[in-house]
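Worksheet: the structure to be examined is printed underneath.
Left out: one protein chain. Kept in place: all the others.
Naming follows writing order (A, B and C), and every chain is counted from residue 1.
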Amino acid sequence: MTTAAPTLPLSAKKPEKDSYKGKVHPDWCPGCGDFSVLAALQKALIELELQPHQVMTISGIGCSSNLPGFINTYGMHTLHGRSLAVASGAALGNHELKIIVTGGDGDGFGIGGNHFMHTMRRNLDLTYLVMDNQIYGLTTGQTSPTSPVGMKTKSTPHGNVENPINPIPLALVGGATYIARGYSGKQKHLVELIKGAIMHKGFSFVDIFSPCVTYNKDNTYKWFAPRVKMLEDENHDTTDFYGSMEKGYKWGDEIPIGLFWKNDKLASLDQLEPVLEEGGPLAYRKLGVSKEQSDKLIAELM
Amino acid sequence: MTTAAPTLPLSAKKPEKDSYKGKVHPDWCPGCGDFSVLAALQKALIELELQPHQVMTISGIGCSSNLPGFINTYGMHTLHGRSLAVASGAALGNHELKIIVTGGDGDGFGIGGNHFMHTMRRNLDLTYLVMDNQIYGLTTGQTSPTSPVGMKTKSTPHGNVENPINPIPLALVGGATYIARGYSGKQKHLVELIKGAIMHKGFSFVDIFSPCVTYNKDNTYKWFAPRVKMLEDENHDTTDFYGSMEKGYKWGDEIPIGLFWKNDKLASLDQLEPVLEEGGPLAYRKLGVSKEQSDKLIAELM
Amino acid sequence: MRTVDFAIGIGGAAGQGIATPGNILAHIFARRGLHLNAYNAYQSLIRGGHTFLTIRASDGPVHSMGDRIDLLIPLNQDTMDRHLRLLGPGACVLFDEGSIELGDVAEGVQVSPLPMKELSKGKKLAANTVSIAAALQMLGVEFQAIEDALTRIFARKGEEVVAQNVEIARNGYDYAAEHFGPFHFVVPKGDKHLAVWTGNEATAMGGIAAGVNFYAAYPMSPSTGVLMYMASHARDLGIMVRQVEDEIGVMNMIIGAAHTGCRAMTATSGGGLALMTEALGMSGMIETPIVCVDVQRGGPATGLPTKTEQGDLWQMLGAGQGDYPKIIVAPTDQLDLFTTMPELFNLTDKYQCPGLVLSDLLIGEGTASVDPADINFQTEIDRGEMIFPNGDCDNPYGGYNDSTYLRYKNTPSGISPRAVPGVPGHIYVASTDEHDEDSTLISDVDTNPKIRVMMVEKRARKMLAVLDDLEAPKLEGAENAEVTLVSWGSTRGVILEAIEQLAEEGITANQLNIKWIVPFHADVVTELLAQCKKVIITEINYSGQFARYLRSETGFTADGFIRKYDGEPFMPHHITQAVKDQLAGKETLSVPVHEISV
Partner (left out) sequence: MRTVDFAIGIGGAAGQGIATPGNILAHIFARRGLHLNAYNAYQSLIRGGHTFLTIRASDGPVHSMGDRIDLLIPLNQDTMDRHLRLLGPGACVLFDEGSIELGDVAEGVQVSPLPMKELSKGKKLAANTVSIAAALQMLGVEFQAIEDALTRIFARKGEEVVAQNVEIARNGYDYAAEHFGPFHFVVPKGDKHLAVWTGNEATAMGGIAAGVNFYAAYPMSPSTGVLMYMASHARDLGIMVRQVEDEIGVMNMIIGAAHTGCRAMTATSGGGLALMTEALGMSGMIETPIVCVDVQRGGPATGLPTKTEQGDLWQMLGAGQGDYPKIIVAPTDQLDLFTTMPELFNLTDKYQCPGLVLSDLLIGEGTASVDPADINFQTEIDRGEMIFPNGDCDNPYGGYNDSTYLRYKNTPSGISPRAVPGVPGHIYVASTDEHDEDSTLISDVDTNPKIRVMMVEKRARKMLAVLDDLEAPKLEGAENAEVTLVSWGSTRGVILEAIEQLAEEGITANQLNIKWIVPFHADVVTELLAQCKKVIITEINYSGQFARYLRSETGFTADGFIRKYDGEPFMPHHITQAVKDQLAGKETLSVPVHEISV
């Protein structure tokens, strides 16, 4: 029954500098790229003047997936690979929450790959931040779907022979409507990308190079620093599909970061679901059916 | 241990007209597009002069996935969505078999989507034929990942609101090295596509419009017939990535079918695995380690 | 007791349209107040094969498809060949003499050939209409009832189709009146219209009564009916219904929705459940309740997609790694499915754990009549200790704030007040890693064995209290009976009828049906079984899944076992005969043979 439910309660209070500081200090290795992603997300939320209880961070399992424990928002630290599926349920259950999904390359593109594809095509209103370190960090250094060919890891001691996934073209074809690439080493830039992602209505994806200083000795800060080039500096057209894809594929001496693609014309799934048209978040509504409704259901059986 | 093992035994006998006729007559609905796909596959195998025992068909679950039961080859009728994972094991276990994977759009792009993505990037030497009827047939007509927006099905009685997957661009980005689209209504053309797919060393994908005459009343033969246009008639360049993608996206009054993309430069996974370099199929090799080898393993513990 | 009790069998190939005549018959009987039980034996394919629908009707309650066919309507030769030999005296076979040949028929069977081509005006699917009109004439049903039914069913296809069908039905009706003798009884006319539903519909409606506002599923026989019901009523009732990419996605998605505060549900079958088990553990660990219905089918693996089995009990018991609280219930029939859903949802909200339902093809896809007055949608919805941003109480936030709120507070009951996301001042991160009362991970920085023990025991403690909220099993029927038949789930119904049959033969039997599987009323059951003279456990699986589970919980070893694992349900005489054999000391494990290849 869709009797009107209250919407998310808000106070006039703006978030403060440490509103998003979590109870627990991150236990990542010193120097891990994920620190910068966490800081960037916290800054973005403050700058957007969102209140912590309006925000929910949802992750899978991995070093990067520990993020929700380190930030002061509602959160779910789910199962390895399942963050987007859980987040899809949460986003439709309460479409007024700002939901940020965080995780790693293994979590998102390995075991979670199918949810990634289907969440993108459904254009759910989520912000998905992947801390892409091209390695399985938490399990101490095995190959990941973004590990380059030849990379020596604990599961490929003679070098990886499988071609990696490139998340940007994949997201373009997959149907994400906001697609960006960030880099832990460029935090200010990352804050802007994340702010854009959160404000975007629809599925936003930010693939973030976030070096694993312990297990990935190939793709280090030193390796990335001279290579990353901001798209914002080259007048990139974020509505040019093939142009964005071509830039997404660029790899080597120059690796573009920034916003590749933005499509504001596609409705997000919650906007397409008549059930959510009015009545506030589903989760807050009064449950059960009216006598009139149930009589109708019974009549259908007669 | 890699003592030489025999390779697949062959006889001089060429396959005959009914070499590939299965024990069981297909139980598909009269008029189902899958009949034509089966016939095309049988023709392709005969024309390629392959012997039935050299060939293995592997499927998941669905109407289309019943195909292995209707053809005289070794086969596995596995679980819903798992055909490519099983086939990957089989292809590496015995890389001399010609393995044809068959299934439906739900099986391959729905529940099986992640295996699809990862099998493509690994470029396993498989031929994957999807009978894409844009519906879940065997479960009597629910929406599928390729069902168009607005389509009314038993699970979307008010019309589907999710954007479908387009398998051709997906396969391009995914890393398949032979990508084609066929149509049940053009069997001769389909035979050629399948032959090419089987002969291609690497992951070959043929998305086949194969109408479900019982549950999909939108995408019928009548709907397809005037729309499909053969790429072969328009001098399509199968090495032009973006050109292929653009054609893959074409939809509406004209829908291209034919070979979109072929990349012969990428080694297939079996070719990259030193273990398979010599010694014949892994499956036929003598098992166990030599005294010398095991002494070495024990010495490592001392 | 029943004064009339008859069964009509209609058989043909898939695609020959058996559903519609079945539907018509069911509704006509139910409108006369007859009780119904219908079972459709079919194959996993869209056209061809063999489909056989048994509709049993009586003026007293019926709990199974029964033992015999009184009126056989074979729509193809195959059906004639398979079923004719099972007809006994007084039965009747009604068939198209133009396309089907009569086989060897037992004495006393009434043979009623129809000149179908003529009567149906050559329309293939109309043969069904002709046949049932003729059958209903012989059963003494007035034509108006048929006309009403056809009008209702074909209304959507337009007046012309209705008129055509009515005319063709008239042909069959009149032909029967003229050429065939009436049946040896007349279908009575009760005064109470009954409703007709399948168990999957009842399950969906039960969910709706429970206030489900989030339903996600992946199609899987024989559970898809629940999805279809939900999908077609979603908009009217404000339910979010989603078809997901797979069952893993389904379970994780409903947990996400439930976590925000929705009542969330899914239905699947064994293969789907297998994919959901990891996430069920999450539901247990983060204490976010959901309800999942397993409409069991023949296993293992793809198994028998369109055949029944009670083969998922151990899968459910062992679902997911580690120990976590869950509630498992096995309703016994359609109405029980309906009424169990709101009860289970209240329990899962109260105890903040997953709720699992063992349904099966027999009751899920099976059709039954129900007194509409028994379909009570206005049951209480009790969400337990939840904290919403609104709330009718004075303190909308349960008296907590950020610094005092402990999502996983170690209370005496094990139940901790549960805030949904969006409530100011109650921020926490639900985690599948072991966590402390304030929801911080303990598996990371500071694994503390004492906190671990506290949290394991807190979660487990909840299950101790649940038992008091559940009705305990009881012996039903004669006291001091010679035999006690133990059942669970859908097997209950057929046993009730077997007990009647045994009584007729002078054997007293009673029944112990166990509905709540986890937690288990071990003390009550042990006590009850200790009183019984001879205990026989009946179930539809090979390995005696329930017998083994019962023993694991009580140490009790039954005297005998009746099992079936051929895909088909028990018929009452299977049980009756097996009990007699076991009483005679012939065997302790009976595996009744299904007489007909269905």
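The criterion applied here is as follows: a residue touches a chain if its C-beta (ideal position, glycine included) is under 8 Å from a C-beta of that chain, and two chains touch if they have at least 3 such contacts.
Quick caveat, the model's predicted, so the values are computed rather than measured.
Considering the whole complex, the hidden chain is in touch with A, B, C.
Across A:120, A:138 or A:206, the single residue that touches the chain missing here is A:138.
Across B:29, B:44 or B:61, the residue that sits in touch with the chain not pictured is B:61.
Touching the missing chain, out of C:10, C:274, C:532 or C:562, is residue C:274.
Touching the chain that is not shown, out of C:45, C:146 or C:387: C:45 (per the contact rule at the top). Where chain C meets the omitted chain, the residues involved are 41, 43-45, 48-50, 248, 269-271, 273-275, 277-278, 281-282, 284-286, 296, 298-307, 309, 311-312, 314-324, 431-434, 442-450, 452-453, 456-457, 460, 541-543, 545, 548-549, 551-553, 555-557, 565-568, 591, 593-594, 597-598. Residue-level contact of chain B with the missing chain is found at 1-2, 5-6, 8-9, 11, 23-24, 27, 51-54, 56-58, 61, 66, 68-69, 72-79, 82, 85-94, 96-97, 114-115, 117-118, 273-276, 279, 281-285, 287-289, 291, 293-294, 296-298, 301-302. Although one chain is not drawn, its touching partners on chain A can still be listed: residues 27-30, 61, 63, 77, 79-81, 110-111, 113, 136-140, 142-143, 145, 154-158, 214.
As a convention for this text, only the chains that are shown with their structure count from here on.
Ranked by the number of C-beta pairs in contact, the top chain pair here is A-C. Between chain B and chain C the centroid-to-centroid distance comes to 38 Å (mean Cα coordinates, whole Å).
In this assembly, the C-alpha centroid of chain A lies 40 Å from the C-alpha centroid of chain C.
Note: centroid distance chain A to chain B, computed from Cα atoms, is 32 Å.
Residues of chain A in contact with two or more other chains: 114, 117-118, 273-274. Among all residues of chain C, those that touch two or more other chains are 234-235, 245-246.
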